[in-house]
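Note that one protein chain of the assembly has been removed; the remaining protein chains are unaltered in position.
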Amino acid sequence: MRLPQFTYHSPDTLQGVLVLLDEYRDQAEVLAGGTDLLVRMKQRLALPEVLVSLKHLDTLSYIKEAPGMLCIGAKTPIIDVIRSDKVQQQAPALVQACERIGAVSIQHFRGTIGGNILQDNRCIHYNQSLLHRSGRQPCHKDGGKICYARDEADRCNSTCQSDGAAALTALDAHLVLNSIRGERREALDAFYTTDGIHPFDMQPDELLTQIDIPLVPGAVSAYERLSFRSAIDYPIVCAGVRLVPNPDDSGCIGSARIVVGAMGRSPLFLAQVSRSLAGVAFDDTAALEKAAKDAMNAAAAFAAHNAGAELAYRQAMVEKMVVRALTQAAARVFTRKAR
Amino acid sequence: MQTIDITLTINEQTHILAVKPNDTLLEVVRDYLDLTGSKEGCGEGVCGSCTVLLDGHPVRACLTLALEADGSAVTTVEGLADEDTLSPLQQSFIDHGAVQCGFCTPGMLMSATALLKEQPHPDRKAVRKALSGNICRCTGYAKIVDAVEHAARPASGCPDCHTKDTGGDHD
Partner (left out) sequence: MTDYSLIGTRMPRMDSRAKVMGKARYTADLKLPGMLVGKILRSPYAHARILNIDTSRALALQGVKAVVTGADTEGVKWGVFAYTRDQQFIQTEKVRYIGDEVAGVAAVDEETALKALDLIHVEYEELPAVFDPMTAMTTDTEPIHAAFPNNINIHVNIDTGSVEENFAKAHYIREDTFTAPEESYFHGEPYAVAARFDYDDCLEIWMPNGGPHMKSKPLSNAFKIPLHKVKVKKITIGGAFGGRSEICPADYICALLAKKTGHPVKIVFTREENTIATRQGHAMITTHKTGVDREGRVLARETTCYMDGGAYSSTGPIATSVPFLSMEQAYRMGSVRYNGYRVYTNKPIRGMIRVHGRGFACGLDTQLDMIAEHLGIDPREMRLRNSRQPGEFTSTGSQVWSCAMDETIKKATAAAGWSEKFAKLPPFHGIGIGTNSVQTGFPMGIRGGSQSFIKFNEDGEATVMSGVVDNGQGNENMLVQIAAEELGLLPEDIHLVSADTETTSSDPGSYSQVSTFVGGQAVKVAASNCRKKLFAVAAKILKTDPDKLTAKNRMIYVTDDPEKSVSIKKTVRVALLNFTSVNAEGGYWPKVDMKREWVSNPYGQMCEAFSFGTTIIEVKVDPDTGRVTVLNAVACQDVGKALNPLVLEGQFEGSVAMGGQGGMLTEYHDWREGRCLNPTMLEYKVPLACDMPEITDIIVESVYPENPMGPYGAKEAGMSIAMSAAQAYAGAVSNAIGVYMDSFPLTPDKIVAAIRGKRQAGK
């Protein structure tokens, strides 16, 4: 399958990239690993006139600790995140998510953590060839006025299927974005527009450069995802959780972040359900199960026929993924104590 | 359309090629250099038939622009043998019946070669995991797993392992 034509630039410096993004704006796409962008280009879903490659920007590949934070460069390969001692200890949910991304020989060496977060939203009706799409009305994301994932919908119902984004949202990650205008930070859970067509609150001249994970003392995290096969597939539902113990050492949850992914147009940070876990004991299985059920009820409304699995099943599995993630994270409190 | 000159070292041979920006590494090795061992099975990075080693790491050649590989060292299946002498892994594939239609074989060999460089004696679980990005429709993977596992360490119970005095390292 032949890629469409484009002009290619591979600047040597970050500034070089930013200048080009400022010049070409909507006509340009950033090329990191290419495992998402190039597929969409082959399907003629993305037709950038210019590709700005991060080939020479190895300066954006790093994992380092700063006060109270773990900072990961956006161009860090997935394999480096998986293998990092720091991430394994401080943010295990992210390691679990990265291990499940696609397959080792597809994304793990060539794919980047930034690229994984910034992968476009997906829908089984949208991510198809021109032949498939040409004999019917285009959908919202394809420039039309109809949604095939949800009847009568007046907006796009594509979903964010990024494993990394779900885990990082649970970890309360913040993004650092750069442009020639300067640098800005944004919380990941505020970064989503909930617009399936343009899912990210990002200007066309901006580049994601760094992902910051706040290090909260005692915090535990976990990530669970479901797919039919054990590799290659996108998740049909996933859950990331972070639990922070109550500082009074009572063995109770101080605060929780429960995130459900591959359901909505963005990772769904379920604030209300998360709040309901405050004060709950880590080993209160019944409370964790109830929270998982509440998460399912909250997330179910967002489900649409945008993935290759039965809708009712995906909704029901939210509960299973959330309870497993919560149980795993809670168990990490005890293993840490046991050390 | 304008072409750009790149330098690609493929199977230890350096080439200077004039490529188009939208040429993939797969198209360059197959169409420009007639190295047709790497295959296009799906064009979207899923099947693994196009797997090559880029600076030693397994990647999808169909999703790698040739320009992105400029200055890099690429190994394709044609680079595994030393002229007519097969690598122990290639020989193991033959001996264990791991090759049926052969279409997935080059990609399997590349993923397995990368694995064995990193883990010289992987167990079956590790082999299966490393090969999970390579789709085979003929073998059910069973003999491929045997071939990779036994390439580095022949198994005494296996009727297809031909114990040789291999001496030193395996790749």
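A and B label the chains in the order they appear, each numbered from 1.
We take it that a residue touches a chain if its C-beta (ideal position, glycine included) is under 8 Å from a C-beta of that chain, and two chains touch if they have at least 3 such contacts.
Just so it is clear, the model here is predicted, and its values are computed rather than measured.
A.B. asks: Among A:Asp12, A:Glu65 or A:Glu310, which residue is in contact with the omitted chain in the full complex?
C.D. replies: Looking across A:Asp12, A:Glu65 or A:Glu310, the contact with the absent chain belongs to A:Glu310.
A.B. asks: Among B:Val19, B:Leu53, B:Val99 or B:Ala114, which one is in touch with the chain left out?
C.D. replies: Hidden-chain contact among the options goes to B:Val99.
A.B. asks: Could you pull out which residues of chain B are in touch with the chain that's been left out?
C.D. replies: Spelled out for chain B, the touching residues are 30, 34-44, 46-47, 49, 76-78, 80-81, 86, 90, 93-97, 99-106, 109, 124, 127-129, 131-132, 134-145, 159-160.
A.B. asks: Residues of chain A in contact with the chain that isn't shown?
C.D. replies: Counting only chain A, the missing chain is touched by 1-2, 5, 124-125, 128-129, 131-132, 134-136, 148, 226, 228-234, 308-310, 312-313, 316-317, 320.
Assume only the chains that are shown with their structure count from here on.
A.B. asks: Tell me, which parts of chain A touch chain B in their complex?
C.D. replies: Listed in rising order, the residues are 1-8, 10, 31, 34-35, 38-39, 42-43, 51, 53, 55, 102-106, 109-110, 230-232.
A.B. asks: What residues of chain B sit close enough to touch chain A in their complex?
C.D. replies: Residues 1, 4, 20-22, 24, 27, 40, 43-46, 48, 51, 54, 57-60, 62-65, 67-68, 70, 111, 114, 129-130, 132-134 of chain B touch chain A in their complex.
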